[in-house]
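Missing here: one protein chain of the complex. Every other protein chain is in place.
As written, the chains take the letters A and B, and residue 1 is the first residue of each chain.
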Amino acid sequence: MPRLTSGRRHTVRFTLNGRPVSGEAEPRMLLTDFLRHVIGATGTHVGCEHGVCGACTVRIDGALARSCLTLAVQAEGADVRTVEGLAGADDTLSPLQEAFRQNFGLQCGFCTPGILMSLDALLQETPDASEEEIREHLSGHLCRCTGYGPIVRAAVAAARSLREGSHA
Amino acid sequence: MKPAPFDYLKADSLSEAAEALAEAGEDGRVIAGGQSLMPMLNMRLAKPSLLVDIMGVDELGRIAEEKDTIRIGAGVRQAKLQAWDGLSRHLPLVAAALPWVGHAQTRSRGTVCGSVAHADPSAELPLVLTALKGGIVLRARRRTRTVSASDFFLGMMATDLKPGEMIESVSFPKAAPSTGYAFREIGRRHGDFAIVACAAVVDASEARLAVGGVADRPMVRTLPLPVSGDFDDALNEFAWALNARDDLHASARYRRELVRRLGRQSLEEAARCRA
Partner (left out) sequence: MVQARDAEGFLGRSIPRFEDAALLTGRGRYIDDLGAPPGTLHAAIVRSPHAHAELVSIDADAARALPGVAAVLTGEEIGALTRSMVVGVKAPVECWPIARDRVRYVGEPVAMVVATDRYVAEDAADLVDVRYRTLPAVVDVRAAVEPDAPVLHDGLGGNVISERSFRYGDPEAAFSEAPHTIGIDVTYPRNACTPIETYGVVAEYDPGEGTYDVLANFQGPFSIHAVVARSLGVAGNKLRLHTPRDSGGSFGIKQGVFPYMILVAAAARATGRPVKWVEDRLEHLTASVSATNRATRIEAAVEDDGTITALSWDQIEDCGAHLRAPEPATLYRMHGNMTGAYAIRNVAIHNRVVLTNKTPTGLNRGFGGPQVYFALERLVFEIARTLKLDPLDVIRRNLVPSGAFPYKTATGALLDSGDYPAALEVAVADGGLTELIARRDAARAEGRIYGIGMAAVVEPSVSNMGYITTVLTAEERARAGPKNGAQAVATIGLDPLGGVSVKVASVPQGQGHRTVLAQIVADELGLDPAAIRVTADVDTARDAWSIASGNYSSRFAPAVAGATKLAVDRLKEKLKRVAASQLNVQPDDVTFKGGKLVAKANPENAISFSRVAAASHWAPATLADGVDHTIQETVFWTPDELVAPTADDEVNSSLCHGFIFDYCGVEIDRDTGEVRIDRYVTMHDCGRILHPAMVDGQVTGGFVQALGAALYEEYAYAEDGSFLSGTLADYLIPTTMEVPDPVILHFESPSPFTPLGAKGVGEGNCMSTPVCIANAVADALGISDVTLPLTPSKISEHLYAPEPEPKEQPKPVADEGGRKLRGEGEAVVAAPRQKIWDMLLDPETLKAVVPGAHSVEKVSDTLFRADVTLGVGPVKGRYRAEIELSDLDPPEAVTLSGGAEGGLGFGRGTGRVTLTERGPNETLVAYTYEAEIGGKVASVGGRLLDGAARVVIGQFFQALARQAGGGGSGGGVMSRLKSLIGGGK
């Protein structure tokens, strides 16, 4: 691939929640800024820009990633998934989202998109995740409102509902 | 918190990456998983003029089983190693340490070699590499050299990596028969950098303890077996030799106390595993 020079914008293309997107970015532009301000997908939030809070967590080619620690140009050609892609086509909440609503797993909602992306990945890979595994997985996220209890309960409920749904 | 400008090159091959880095010299940096480098770029603590992305280089993305060692390419993410089916058999110490490396959300991107290159004195992977007497393969253009872990880590984020060089791979010696391994760590919160981390290797003849989080690099020392009468004194000497300092999170004394406690516990556990 050719060297992308600083101070100039280069076209970046990838798939966002199943649809092709493209935009212009300097090499240094963070994926968070690209998603939010170039593409207009503002569901992914910025909390710390040093990889600790987890609010910006997305999936890149299936793997969880802090989008604040990822350059937009690194996402070239990738399959990027964000919170905007979780709900069903007719905007019905996914079982995970619905569990958050039923269990009051969010208050201000700012950290929630990253947490949802993390749990979505966990429950796909480990549908029978225990509460302890869920807690450990969530330790990569900071929430300041809920005290975490309702989030853990929501995640446990979502796991149960996904398991039951898949057996049905 | 936005990075200063830099050029970006996504290398298609090892030679392309090595060539570009050699040309850039001090101003070039490898970017792999980005979990250590990106925060420093965002904070503008580091301002390289060129980033060479090696994640597109297939040959760097391999975990290779060799005769006595497991070779891990510079593009291997921590999560990939953690999921590798030979891990607990061949590298039980690494298996014990990996869950302590950051969080699932950072292990999914961060690479093993990236953590080694960053050389944070509290990081787990440099510690176990040192404890196991592993090696690092460094490449400058077409020349490679292998450095032992104990020679590679020079201090706080300082390594033997020369300008224009890159890490090509690290190699961990495979678990030896009748050798026991153990890993212990105390951090402030789950997933934090270690206040003290201990990696222990015990075989029939010797007990080796590596300590992270205290000195400016992982430090290793051979000690008498924990059952021996002179063990406590020897461990105490090691604890003092690490030259701990007070910081925001822990006093120097607390660190020494943890070295003595975790050091003993981890060596005892390693000795039990051996038996």
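Worth pointing out:
We adopt the following convention: a residue touches a chain if its C-beta (ideal position, glycine included) is under 8 Å from a C-beta of that chain, and two chains touch if they have at least 3 such contacts.
The structure presented is a predicted model; accordingly, all values stated were derived computationally and were not measured.
From the options B:R89, B:K162, B:H190 or B:R272, the residue with contact to the chain not on display is B:H190.
Contact with the chain not shown here comes from a single listed residue; of B:A17, B:A32 or B:A250, that residue is B:A250.
Residues of subunit A that touch the chain left out of the display are 26, 28-29, 36, 41-50, 52-53, 55, 82-84, 86-87, 91, 93, 97, 100-102, 104, 106-113, 116, 135-136, 138-152.
Think of the hidden chain as still there; on subunit B it touches residues 1-5, 29, 37, 40, 43-48, 118-122, 155-159, 186, 188-193, 195, 215-216, 232-233, 236-237, 240-241, 243-254, 256-258, 261, 265.
Please note the rule applied: only the chains that are shown with their structure count from here on.
Of all the residues in subunit A, the ones that touch subunit B in their complex are 1-7, 26-28, 30, 33, 49-51, 54, 57, 60, 63-66, 68-71, 73-74, 76, 118, 122, 136-137, 139-141. Across the complex, subunit A is touched by residues 1-12, 20, 31, 34-35, 38-39, 41-43, 49-51, 53, 55-56, 77, 79, 102-106, 108-109, 189-191 of subunit B.
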